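With one protein chain held back, the other chains of the complex are shown just where they sit.
Chain nomenclature is as follows: A, B, C and D, assigned in order of appearance, with residue numbering initiated at 1 for each chain independently.
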Amino acid sequence: MSQKLRYAYYPGCSGQGTSKEYEQSTRAVCEALGMELVDIPDWSCCGSSPAHTVDHRLSSALSGRNLALAERLEGVSAILTPCPSCLTNLKVSAHKMKDPEFAAEVNALLDFPVRNTLPVKSILQAIYEDVGPDALRPKAVRLLTGLKLAPYYGCIMNRPPHIMEFDDHENPIAMDQLMEAIGAEAVTFPLKVECCGASFGVARRDIVQKLSGKLLDTAASNGADAVVTACPLCQMNLDLRQDQINVANNTSHNMPVFYYTQLIGLALGMTPSQVGLEKLEVSPMALLESLPARAEAQAQAAKKPASKGAQS
Amino acid sequence: MDKELRIVGFLCNWCSYGGADTAGVGRFVQPTDLRIIRMPCSGRIDPLFVLKTLIGGADGVLVSGCHPRDCHYAEGNYYARRRLEVLKRFLPIIGIDPGRFEYTWVSASEGQRWQHVVTSFTNQIHALGPVQRIGRQSLAKACSLGTVLEPLA
Amino acid sequence: MDALFLADDKLSAWLGELAAARRVLVPVREREAVVFRPYAAGVTPVLDRQANVPPKASVFPASEALMSFRYTKNPENLGQVAVEVHETIDAPPTVVFGGRPCDARGFLVFDRVYDTPKIQDTAYKKRRENTLFVTLACDDPQNTCFCNSIGSSPYDATGSDVLLTPVSGGYLVECASERGKELVESKLLSDGNALREEAKTVHASALSALGPAWNPSPAKAKLIEKFEDMGFWEDVSAKCISCGACTYLCPTCYCFNVTDERTGMKGERIRTWDTCMSYLFTLEASGHNPRPTKAHRLKNRVGHKFSYYPEIHGGPIACCGCGRCISLCPVSVDIREIVRLSIERPTAKPENK
Amino acid sequence: MKIGVFVCHCGSNIAGTVDVVQVAEAAKSMPEVAFAKDTMYACSEPGQQGIIDAIKEMGLDGAVVASCTPRMHGSTFMRTVARAGLNPYMFEMANIREHVSWIGKDKVANTRKAIDLVRMAVAKLAQNKPLYSQSFSINKRVMIIGGGVAGIQAALDCADGGLQVVLVEKTTTIGGKMAKLDKTFPTVDCSSCILGPRMVDVAQHPNITLHASAEVDEVFGYVGNYQVEVRKKATYVNWKTCTGCGACMEKCPSKKSKDPFNELIGTTTAINIPFPQAIPKRASIDRDSCIKFKTGKCGICAKVCPTKAIDYDQQDEMITEEVGAIIAATGFDLMDWHVYGQYGAGRYPDVITSLQYERMLSASGPTGGHIKRPSDKKEPKTIVFIQCVGSRDKSVGRPYCTGFCCMYTAKQAILTKDHIPDSESYVFYMDIRAPGKMYDEFTRRAMEEYGAKYIRGRVSMVYPQDGKMIVRGVDTLAGAQVEVEADLVVLAVGAEGAAGSAQLAEKLRISYDSYGFFMEGHPKLKPVETNTAGVYLAGCAQGPKDIPSSVAQGSAAAAKVLSLFSKDQLQSDPQVSKVDLKRCVGCMKCAITCPFGAIKETEVRGEIKAQVIETICQGCGICTSTCRQGAIQLQNFTDNQILAEVNALLSSETEEA
Partner (left out) sequence: MSLQDELKAQIVKRLPELDVVIGWGQGYDSLHRTPLFITSEADVDKLVFDPLCVHNLSTYLTRYGSAKRIGVVVKGCDSRSVVELLQEKLIHRDKVMVFGLPCEGVADLGKVKRALAAKDLDMGRVRAASFADGDLVVTVSGQEIRLPMAEVQADKCGRCRYHNAVIHDEFAGQPITEAAPDTYADVAAFEEQTLEERMEFWREQMERCVRCYACRNACPLCVCRDYCIGQSREPNWVSQRDGLEEKFFFQMIHATHLAGRCTECGECERACPVDIPLLLLKRKLGKEILELFDYRAGTDPDAKPPLLNFKVQEDTINERGW
C-alpha cells in the first residue's frame, strides 16, 4: 500500500444514535488500516426514506449537497459511508445526475453544483478493494478462530447491481472473505441478501418478526454462532428485537449480531470497548471468551486425518 | 421544419436499405430531406463519394450499413468503419463540420431505429444549416480587400 | 514619342485610373507565390520579381466555355431531341500590368497559331484585341533567365503596349504601341525625357547581368537529327516527373483540350490548358500512345519549341526565355542545358534493325 | 439511350401521398427519357404487359420503375424487362413507396423527393451495361455439418436422392441432443429407439461419408464449388481398425473422467465410447483424463486392444472435401444458466438442468434410469421444475422463448411419476406454450392424470436448508408467495446456438444473431436458405425447435439441395467486378480486401494485373472502393454510376435555383 488512502467520509445519522458502535468501530478500524477518513464538513441528511418516497428531486438535492461538499475536499479518492441506506441514496442520486437535465434541476437547488467526479463506496467496499483480505490477514493479531458467522449483507448493499457495482448481488462474498482473513469461519448462509423487515419494525412488527426470525433460524440451522452485518437497520432488527422475535416465533435464539468492523477491530487487537461491544443487546462476551478453547479443539481435530471438516 | 436541405444517404442493400424499407412498411414517419442511394455494401462506399457529395453542395451525408459482424459480405463494414471514421475526423481541416457526416449501422429489422437515425440526423443538419461551398465565393473578395495571403505560421 | 515619368507614389492612383474602365491584372503575392489578380484599391502589386504564374490566362484562360448547349425534347416524341447552342466569349477589356517583357512576348508565339490568315480562333482573337500590356523592364534578371539567348532582352518592348523601366523615384514610361497611347494619357504622368539615359543604364546593366548569350539556332537541325536518338532523350528526361508545371507556367505553351461537360439537359463545351508532358496528351482512343514515355514527351516539348515551331512558323522559336520551366520545375530540369546538349552531344546512329 | 420511366400508383399506397402523374411528367424532361407514364399496379400482369409493350413500341433500351423497394420486386421487373427482349440488367428501380409515400404525408415534399429518386435512377440506368451470366458446373456433393436429428434427416434424404453426402460431426458420435433424451413428447416414445435405426442407416448408407470427431476449419469457393477443409480431431484410436468391442473401456484405470454425453452427472473412462448405440461405434481417448497422456505410464488400453488400434501419437488430420452445397445443422446448446445467482449459480448440487435430468431418467444413463439426487444419491420425493430459465428473460439477455421447454417439462413430470409413484412434482411456469398436435392435451395429462402441480409464477430464490432445497416463488394466480421444500430442482434451461456457431457462420459467410442462431434468408419465405447461395440451414441451428420441426427442416434443406443440383450448370450473378487492365497497376490491394478470395494475380505482357474470378465474386464492391486507380469496377455499381446519381441529385437543386 504505497499511496496514502484518503477518503471523504459520510457518517450518516444512524451512526450518531442507534449504531454508535458501528461508527466507533469503523473509525477505529479505518485508522488502524491506514485509511484516512475526512469528515464531510457540515454534512446533512442523505435524503433517505422520508425524502425519496416523496420527491426524487429534493431527495437527490439532499444527497447532492453532501456530494458537492465532498468534492470540495482535497486529495480524496472516494466518498465512503458505512450505512447501506446512505450509500444507496448517494449512489442513486449520483447515478441519476448523469442525466444532464436532472442534474440541472438538482443543481438549481444547491449552493454549488455537483460535479459528479468522486465515486461513492461503502466502507466495506473500500476495505475489501483498497486494503483487501490479503493485506488484512497479516495485520490480525488476534485471530477469531473457531467463530462461526452467518455473513448477512442485507438487501440493499449490493442492489440494484447496475448502480451499486460491487460484489455479486445474489451471493456477495466480500464480508465472507474479510471474516475468513481474521480467522473466523463464514458458514453457508443462503439468506445473505434477504430482507430483515427494515423499518417495518415500527409499523408492522409482525413482518420483522417473521423475516428476521427466519434469518436467525437459518443462521442457526447452518451452524452459526453469530451473525455479522454491515447495516445499522439489519443489526438493530436482529439484535434489539431478538427477544421479541423469540417470543413471537417461539424460538430461543441467543445469537450475537456483530458489525463486521467490530470483529475486524477485535482481530486487529482492539479491546471490546474500543469497538463498542457493550452496545450490543445480545452479549457476545461468553461466545468470544469461548473462542480459544474452540480454536484448540479445531486444531486437535485437524490433526486427526480421518476427521471431516465442515461441508464445503 | 424549415426549408428542406439536401441530405444524401448511402445505404447498404442488405441491412440499412432494408431497414429503411422496414420503416416504410411500419409507416414510421420521417423527415423528407433524405435521398437514398443504394449500395451493395457499406464497404463499397469510397470516402470520396462522401467528400464529392459534400463539396458538391450536399448539406449532409449519412452512411448506414450492417452492424459489425453482420455484414452480408462478412467484412465490408469493418473496412467501411475504418475508412469512414478517418474521413469523419478529416473533415474539420477542410472547413466542413464533421456533424454533416455520420455513419451508423441499422439492420433490416430495425425500422424504428432507422426512423430515429433519419430524424435525428435531419435535425442535426438543420441545426447546422446549409453547407458552405468552396466554389461559391471567388477570390475577388479577398483581392478587393487587399488581403495578402500570409504563409502558415 | 516622348517618354513620361511615373513617380512611385502615383503608382496606385494610375492603377486606379486604369482600373476604372478595364480589368487590370497585377502581380500579387500569395504565400511565396506571385500571381496575377484583378486590381482593386488596396492591392499592392509585387513589382520586384518575376511572377510565378505568367499572365497567360489573361488572353488564354486555363479553362473557358467555348459554348453552352441545351437539349430540348419534342413533347410529342420524347425520343426526338434538339440541341440549342450558344457561343460564349468572355473578353473584358483588360490591362496586364507589371508583367515582364518575356511575358508579353509569349503571346507573339500564340498569335502565329491562333490568329493567322488561315485560322482564327475567335475567342483568342477577341481577348487578344481587348488586352493591353503595361510591361516592366527587368533591372536584375534571375539565374534562370535567358531572354538574351532567344533574341530578346530584359527591356524588349515587342508585344508590349507600354514599357516601364525602374528609375530613381519611379518609372520611366514609354509607349510601345499605338494602342498604348490611350493608357498613358494621364495627368499623373509627367515628362520623363530627362530620365531616358538613366533607363538605358538600367537596361544595359540588366543585359550584362544575364551574361553572355548563347545561340540556340543550331538546335533546329540537331533536334531533328536526334529524333530517333532515344538514348539521348532518356538521359535528359531521367529526372523529369512528368508534371505540367513547365508547360502551364510557360508564356508560350498554347496547347488545349476540349471536352463537353454536361449535367442533365444542359452543358458547356470547355477548352482547358493541356500539357504535352502528360501521358494523356497523346493517348488515343484505341489505347495506343505515340508518346508513351516521358523521354518521348520531353523530346516533343524541346523539339517543338526549338525546331518544329520555327520550321512551321518561319523562324522564331517558341520560347521567351523567362526560365520559369527551370525555376519552378520540382526537380530543376533545365531546358537550356538540354538544348545545348542537343547541339553539343554527338547523335547516336540509329541501330539497323 | 432511350429510357422508359414507369411510375406506379400502387393503388393508393403511392398515389395517396405522391402525385404520380406529376412524377411521370417530370421524368419526361429528364435526359435519355423517351417515354414516361404512370401505371396503376406496375407489378400486376397488365402493369408488366404495359412495360413490355412500351419497350417494344418505343424501342426503349432500358426501364426505370418507380414503385416499391427493389428488395421486393426488383427481380420481378428484371424478368419483365427480359420478357420484352432487353437485357434484364438494363433496369433500375426508384423506391417511392417504402422510402417516400409511406413515411410522410406531405404530398408536395413527397412528390419532389420521388422526382429526385427517379432522376437518380435514370442517371444511373443511362450508364448500365447489359450483363451476361456465366454458366458453371456443379459439384453434386453436399456437406452436412452436424449429425443431430436434423443433420441425419438431411443426410438420409440427400443420400436417398442420389447425392454424395459428407456428414461432419464435432463429437465422436452422431445423434446430437436427441440421443441424450430418454423419451420424446407427446408420445413418450423411447428416443433412442426411434433415432437409433436412423443412425444405423447413416452408417450403412453407401452415399454417406461420415466424419465424426471432425470440425470445419475453412470454407473456400462458392455455390456449386465449395472446398471445405475439415479437421479430423485426433481420437488416439485408429478408427479403421477399432471394432468398438469395448475391451479398452473395461480395463481403463481412469474411471473418473468427465462424461459430457451424460451432461457431467456421471463419470466415464478416459477411453470410451459415449453410449452403446454410438455411430460410429469407435473408442476415443480423453487426453485430459488419460493416465498415459498425463504421466506417460499406463498404456493398458493399447495392451488389451485386440486389433492394436490405440495410437497415442495420432495427430489431427486435415482433409479437403469438395462439395456443391452445405447444410448447417449444428443444433443448440443450453445457455449458461450460472448467471442465475438466485438459483445458486451452480453452487447447489441438487439444482440440475433438464438435460441432466433426462440422462437420469434414461435407462442407459449413469444412474441406470433411477432418479437419484446428486448430493446424497437419495431418491427425491419432491421435485420442482422451474421453467423459462434463460428464456423470455431480458435480464439475462435472453428475450426469446425456447419453445420446447414447456413440453419436455410436462414429459419429465409424467416420467417422474412413473419412476417414483409417491413423488410430487411442482412446475413453476410463466405461460404454457403447447401449440402442436396433441401438445396441449399432453400438458393437461401431466396436470390432471399425473398430478403435477403447476404454479404460474417465477421462482425468486432457491437455497438449501436442512437437507432440502427451499424453492421460494410466487403464485400469481393465487397472489401469494409460495415456498416448496424440494429434494431436487430441475431447471428448464433455454437454448442458444451451439458453441462455435458464430465462428462457423463467419466461415460460411452467413449471418447469425446475438444468440448464435443462424439467420435464414427470409423469416417467412426462405426458412432454410441463407443469404449465401448454396448454404442451407436445418434444425436448432436456425432457432430453437422441437424434433418434428427439426426433422422437417432437415428434409426441407435436403429438398433445396436436390433442387439446386437438379441442374447440371448454374448461372453466375453477372453483377461482379471487372478489371480495366490498362488502369491496373498490380498492387493487388483489391485482393487483400476481397472477403471471398475472388481476385487473383495474373500476368499480362509481363506486368502483374488483378483478375476477377467471376463465379466467386459476390458483388460487394469492396475492391472498387479500395482501388485508387478506379481500375476495378463493380458492374452496374461503378463509380461513374454512383457519381451520376449524386450529380443528378445535386444538379437538380442547381436547376431549381
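Here is the rule we go by: a contact is a pair of C-beta atoms (placed from the backbone, for glycine too) under 8 Å apart; a residue touches a chain by one contact, two chains touch by 3 or more.
Predicted model only: the values in this text are computed from it and were never measured.
Visitor: Write out, one label after another, the shown chains that touch the chain missing from the document.
Guide: B, C, D
Visitor: Which of these, D:K256, D:K381, D:H522 or D:R628, touches the one chain of the complex that we don't see?
Guide: Of the listed residues, the one touching the omitted chain is D:R628.
Visitor: Over the whole complex, note the residues of chain B touching the chain we left out.
Guide: So the residues of chain B touching the missing chain come out as 47-48, 51-52, 55-56, 68-69, 75, 78-79, 81-83, 85-87, 89-90, 92-97, 102-105, 117, 120-121, 132-135, 137-139, 142, 147, 149, 151-153.
Visitor: Since one chain isn't shown, list which residues of chain C touch it in the complete complex.
Guide: Given the touch definition above, chain C has residues 30-33, 35, 48-50, 52-53, 62-63, 140-144, 235, 238-239, 241-245, 247-249, 257, 259, 261, 270, 272-273, 275, 278-280, 324, 326-328, 330-334, 336-337 touching the missing chain.
Visitor: For chain D, which residues lie in contact with the unshown chain of the complex?
Guide: 580, 582-583, 585, 587-589, 592-593, 606, 626, 628-631, 633, 638-640, 643
Here, only the chains that are shown with their structure count from here on.
Visitor: Going by the touch criterion at the top, tell me which pair is linked by more C-beta contacts: A-D or B-D.
Guide: Most contacts of the two pairs: B-D.
Visitor: When the C-alpha atoms of chain A and chain C are each averaged to a single point, how far apart are the two points in Å?
Guide: 90
Visitor: Which chain A residues reach two or more other chains?
Guide: In chain A, nothing touches at least two other chains.
Visitor: Could you say which residues in chain D touch two or more other chains, in rising order?
Guide: Those would be 647, 654.
Visitor: Which bits of chain D are touching chain C when the two form their complex?
Guide: 2, 28-31, 33-36, 58-59, 582, 647-648, 651-652, 654-655
Visitor: Can you check the complex and tell me which residues of chain D touch chain A?
Guide: 341-342, 345, 347, 461, 463-466, 470
Visitor: Can you list the residues on chain D that touch chain B in the complex?
Guide: Of all residues in chain D, those touching chain B are 69-72, 95, 97-100, 102-106, 109-110, 112-113, 116-117, 120, 502, 506, 509, 511, 531, 593, 595-596, 618-622, 624-626, 634, 637, 639, 642-643, 645-647, 649-650, 653-654.
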